[in-house]
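Next up is a structure, given as structure tokens.
Only one protein chain is missing; all other protein chains are in place.
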Amino acid sequence: MRMRKQILSAILAGVMIASGVLTGCGSAKEDSSKAAVDTEVQQTAETSDIDISKEVELVMYAVGSEPNDFGTMMEEFNKMLKEDLNATLKVKWIGWSDWKNQYPLILSSGENIDIIYTATWLNFYQQAQKGAFLPLEELLPVYAPNSWAQTSEGARYQATVDGHIYCVPTGKSTYSSYGAIVRGDLMEKYNLEEFHDFEGYANYMKTIAENEPGMQPSGQYSAEILFDDVYMMSKGLYCLNGSTGGPYWIDPSQEHPTVFTAAEWDGFPEFLDMMNEWFQEGFWPASALANQDDKMLETGKAASKIHNIDTWATEYTKNPDWDLRYYDLVGNINTLSQVQDAIAIPVTAKNPERALMLLDKWRTEQKYFDLFTYGIPGVHSEILEDGSVKGLNDDLFNLDPCSWGFRTDALLRDNANLPSSYEENMEYIRSHVVENKYRSFFVDTEAVKNEYAAVQNVMSQYYDPLVLGYTDKEAGLEELKAQLSAAGNDKIKEELQKQLDSFIESYGK
Amino acid sequence: MSDVVHELKKNRTLFLMILPAVLITLVFSYIPMSGLILAFKDYRFDKGIFGSDWIGLDNFRFFFISGTGLRVTVNTVVYNLVNLITSQALSVVVAIIITEMNAKYFKKLTQSLIFLPYFISWIIVGAFVYNIFNVEYGTLNSVLRFFGKEPVNLYQMPKAWFFVIMIFNSWKWVGYNSVVYISAITGVDASCYEAAEIDGANIWQRIYYITLPSIRPTIVIMLLLNVGRIMRGDFQMFYQIVGNNGQLYNATDVIDTFVFRSLTTSGDIGMTTAATLYQSVLCFIIITVVNGIVKRIEPDYALY
Partner (left out) sequence: MSASKVAFNITGYAFVILIALFCLLPFVMLVSASFSTEKAISLQGFGILPREFTTEAYELLFKYPQTILRAYGVSIFITVVGTILGLLITAMTGFVLSRSDFKYRNRFSFYFYFTTLFNGGMVSTYIFVIRYLHLKENLLAIILPLMLNVFYLLIMRSFIQAIPMSLVESAKIDGAGDFKIFCSIILPLSKAGLATIGLFIALGYWNDWYHAMLFISEREKWPLQYMLYDMLNTAQAMANLSTQANISLADVPSQSLRMAMAVVATGPALLLYPFVQKYFVKGVTVGAVKG
């Protein structure tokens, strides 16, 4: 399916480039198909009208780590860029180790930044509200018309804050699927069947606990606990922060959802019963929260892990003979907000127009996307016959170091190193997608930021041990509720409900 | 005014000698200090530090809601006080013993060894802590099992961590602090000791009557300097040792870890600055009082 699109767009691109016309084919996403904007003639006229006589240097900030051979790729890239747009690009990096401090710092320093990667989890909404980015609704149709056309109504809505569009959301569909990554070889050994629910997962873990001493069935360690999120998602609930780990949930199936925390959910005691039982059966140790070892699955210490499909793909390649399998546990899968990855133009940009033109190229021209994302062909990667890409030297250039903000379903290539069952799992995910309009709702905690900070702290202190069965399920739950209350939980819920209500009214669709 | 001019003329060289330090402090500490106003502002990226709006004490509210702010403040003070006293006392004792040692190589070796913990980052220590305390195969529980006792889950015993942190803190700083004391002790005139020995004093008396009083100024300075930081917890130490074990927070949370966790998703600059300002003001009040007391008793030992 993806292959067909690749070939189609390759042909189209070839034809158009040959005839010197740049048009974007609207990337046909499953959920938000947009009628391909058929304004070729007008667009080409506009883009060729733009004055690029002044040479500029564009500065981009990416989040991640710079591949060792990035510079070599950039040399090639800049040759291309200079020719087409009379510009050169300089990429600077914000590492994972201190992104939380560094990201707002560079935005506040007044340093010239023309393009920057942004995302919901990078606090896009808060920063947009505080004036970090340029409004783009006027600039996009002129300087990045194809990207503008590719962005559906729904995505535009998600990128809107206080009436202005502040980012260009990704063109790649991402899903809220989380599942159990389990050992296929062990499943064969104990004759277990595939599962997509918690009973099946419990069965697997129980088998491991009984028969494989020394192995931890669940692989839970000090990082995020996902059991609760996945469980609640599997019951159809939606976490208002658009991902996991947030305190506030709603039930989208209701006519008019009310905001609640896990502690107040009527299904929570049942969940706690299950978790307590699991703890008693030894699915995770008593000191799991102190264990920082994140390599347990890979080293064989743990028998499973709950995470997303991409983690599964990476883990699979490390131990192919274990036949790691991915079984989605969420069931009611949504497509994530388009602002899961995005590109924004900070207010300090000196050349926003040229930056947007570059963005357009990334989103529509295969050669731009390929070079920047996969490196130099033959050296860093190899494009195979079926259109998929194979990394040749991970040390020099690991694939897709910083293109997340402008990936499109059309231009993105499959990784040839994916496990063979990847496509099968993706099919399962795609066939289980349900619509969820609340993905476009973002939580504005500004008015209750003090209470929200207090609640964060309460959750970290009282919620986590309760979920893992370390504290008594009844007394612990009461304590949690009391603490939440003292932290101002009610005030937050009131505020969020207000925002939710006005969203429901105004969203229309 | 003429007083100043007179002083300038008299000690012209001294003023010149102190000038570089004054400039560096001015440039790198005092000018950026203006950023403290962010604690009272609603920071906007497009308006910058000075253009953003004033919002009074609003940024401080998160700290005091639900009474946690008070609890972590108390924790911070208690931990710092206890850590300060134990680690300094230990360092003094170790310094005295080492300087009294005669075996030269042994002396050098121990000095170097006790310095090692300073080099180990708390993040790594955090990984080791798990190794020691975990219930399944941790060192502590292995030892207990060896002696036929029941394994303990230290992660369920918040009060025990008071001692854990105290021990780790001393472990980390004993080498570093003792350097100061060793250096001070070696500065003591050897002839004093010789005279005392001739007079028949034994070693304990020598230590009590000569060594300790000679390094009293150093001890006081070290104590004062640490009291001035009493509101600041060593964030990495608490964060890495305690980790994500929520059950321990009531007993081990300090201001820095509390603020870190509260602001983990919002990253609100104003609120972080407010928390720092709160710590600073309290430090200031405490040190002013303590320094004032010391100044009354022995003016030369005071910080200022």
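The chains carry the letters A and B, assigned in the order they are written, with residues numbered from 1 in each.
Just so we're on the same page, contacts are C-beta pairs under 8 Å (C-beta built on N, C-alpha and C of every residue); 3 or more make two chains touch, one makes a residue touch a chain.
Only a predicted model underlies this, so the values are computations on that prediction, with no experimental measurement involved.
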Displayed chains contacting the withheld chain: A, B
Sole contact to the chain not displayed, among B:I123, B:V143 or B:M157: B:I123
Absent-chain contact - pick from B:L57, B:L81, B:I97 or B:V289: B:I97
Which residue of A:T261, A:N308 or A:N425 touches the chain not shown here: A:N308
Residue numbers in subunit B that touch the chain omitted from display: 7, 11, 13-14, 17-18, 20-22, 24-25, 27-36, 38, 43, 49, 90, 93-94, 97-101, 108-121, 123-125, 127-128, 131, 137-138, 171, 174-175, 179-180, 182-191, 202-204, 217-218, 221-222, 225, 228-229, 269, 272-273, 276-277, 280, 283-284, 287, 300, 302-304
Touching residues on subunit A - with respect to the absent chain: 65-66, 68, 92-102, 104-105, 108-111, 119-121, 174, 178, 214, 222-224, 226, 229, 243-245, 292-296, 298-301, 307-308, 310-314, 336, 340, 394-395, 398, 404
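Operating definition for what follows: only the chains that are shown with their structure count from here on.
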Cα-centroid distance, subunit A relative to subunit B, in whole angstrom: 41
Residue numbers on subunit B that touch subunit A, as the complex places them: 43-48, 58, 61-62, 65-68, 126-127, 129-130, 133-136, 138, 153, 155-156, 243-247, 249-250, 253, 258, 261-269, 271
In the complex, subunit A residues that touch subunit B: 100, 104, 107-108, 110, 123, 126-127, 130-132, 222-223, 241, 285-287, 289-292, 346-347, 445, 449-454, 456-458, 460-465, 470-471, 483, 486-488
